[in-house]
Structures are given as structure tokens and as C-alpha cells.
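A short worksheet on the structure shown next.
Note that this complex is displayed minus one protein chain, with the remaining chains in position.
Coming up: chain A.
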Amino acid sequence: MSTNTKRQAGAREALAVPDGETVPVEAPTSSDAPVRRRRRRVPEITYSVLVFIGLLVVWQVVVEMFDVSNILVPAPSAVAVSLVDGFRDGSLVSHSIVTMKEILIGFGIAVGSALVSAVLITQFRTVERVLFPLLILTQTIPKVAMAPLLIVWFGIGISSKVLTVALIAFFPLLINAVLGFRSAAHEQVEMLRSFGASRMQVMRHLQIPSALPHIFAGLEVAVILSVTGAVVAEFVGSSEGLGYLIQASNFTLDVARTFAVIVVLSAVGIALHAVVVQLGKWLVFWTATPTNAASEV
């Protein structure tokens, strides 16, 4: 971490000197600091992309040089071909849609039930006393271990997958939401009450907005877990979906296809995560400013 920032600082300084001289248009109009800031951002992303491409090239070269078996590790080019094929014949798309559906419905159920539970737990003492210890206890069960049972109970259709996803996403959401609803400062509650706010109004004007940052922290974790949950449930028993596709292609030793599905799965995960993060930035705008400022330092 510290060596990383040092290296970046060094690179920044090395960049700053030639910049001032080779870009005469910018130098006189803008001050030094903004120029540096703008310059600094571009390389960070480009470096990541370059490193990524570099790794792919090394991978390709190693596979070709040492003639690695396609069944062990396929070359990136083979994965790319398999990806294109999968999209051409529509198989990747149709299976993605199935898995997405499982993820979204399961995630939705988890979000809804976790938020309702969190409100009940934080608003009613008795609910908290009875329910919370039980929930904490059941949290220690590894949720993926429940997947086979759910298949037995609900069949190999979509409902067992949806429930696995919901189960796996529920707890991080619940814990964060409970923390969030409790995060409002006591003094703030007193302030609102001093203006005559009812309990519902304290909830609406204070506790819900204060909970949002925590809820979004939970959503970010839960959305990634949802993808895992759907794939695991499909592994256990299914006739369609990306998890099914991985097992099927593994069975036929089509490892390039397995890799292609993994790429699609990561893309799905990244996209869902990005949606959650973006939504969070938009809804929790008041904490976004300091975080942005910090990342610029």
C-alpha cells in the first residue's frame, strides 16, 4: 500500500516536469495543481489496462511456447473464439438470461425481506429479542450447504435457485441494514423530537437516510454473493443457466467454453456491482463528496 502510493507519487513528479514544458497551451492558462490532477488520472487506468493486456499476452505466449494442452489451460485466443461462438449460436445469451433472472429475483427477495426484518428488529424490542439471536445463529450455517436441500424441496427449476440466492444475500443485507437503522446519532433523534417529530417522522427523516450508506455497503457485498449463489445452485442440479453450462462444458472437456462462461459470469457480476455502486452514489450523495475528495489526494 505505502510502496504503491510512493511509486505513484514518484511517477507523478516525473510526469509533471516534461508536461509543463511540452504543453505550452495549457501551462499559462491553468495553475499547476489541476494540470497535475488531470494528468494523473489517465495513466492509472491505462496502466491497469496495459497490465491486463500484458498478462493476456504472456498467457497466450506461454500456452503456445510450452504447447500446453487445451484441456488444461486454453489460450486466450481459444477462449475468445468460444465466446464469439457462444454469442453467435445464442447459447451464452439464453443461459445468461436464465441465470440473471435467478439472480435478480433472488436478490430482490433478499433485499425486500432483509429491509423489512431490519425495520422490525430496530423498531420493536420484542422482535429484536426473539428474532435476532435466531437469525445470528442461523447465519453460522454455510448457506451453500443448503442448496442441495432446496433442490430436493423445490425441484431443479428456477425456484430452488432463487431461494439459494435469496438465502445467501439475505444476511449481509440484514446485518448492514440493522446497523444502518441504528446508526443515527442519539442527539439527532433528540433534535427532531424537540421539534415535535413523531416516531414515524424520525424514521423517515433521520433513520432511513442515515441507514442508506450502510445498506448500500451491504448491497455491494450481497450482489456479488448472489451471483455465487445462483451458480452454486445450478451446479447442484439444473438443466439451464451459466452454472449448468460450466458443468456441461467441463463434462465434454471443452475447457475454453468453461473459461468463456467464467468471463461472462464475471461480466454479469461486474455489471450488477456497478449498477449498485452507481445507484449508491446517486442516492447517498452527501457522503460521496468527501470520498471523492479523499480518492483525489
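Observations, loosely collected:
Note that contacts are C-beta pairs under 8 Å (C-beta built on N, C-alpha and C of every residue); 3 or more make two chains touch, one makes a residue touch a chain; residues count from 1.
Please note the rule applied: contacts and distances are computed from a predicted model.
Taking the options "NAD(P)-dependent nickel-iron dehydrogenase flavin-containing subunit", "ABC transporter ATP-binding protein", "Electron transport complex subunit D" or "Cytochrome c oxidase subunit 1" in turn, only "ABC transporter ATP-binding protein" matches the UniProt protein name of the chain that is not displayed. Considering the full assembly, A:201 is the residue among A:201, A:250 or A:278 that touches the omitted chain.
Summarising the interface, chain A meets the missing chain with residues 185, 187-188, 190-197, 201, 205-206, 209, 285-287, 289-290.
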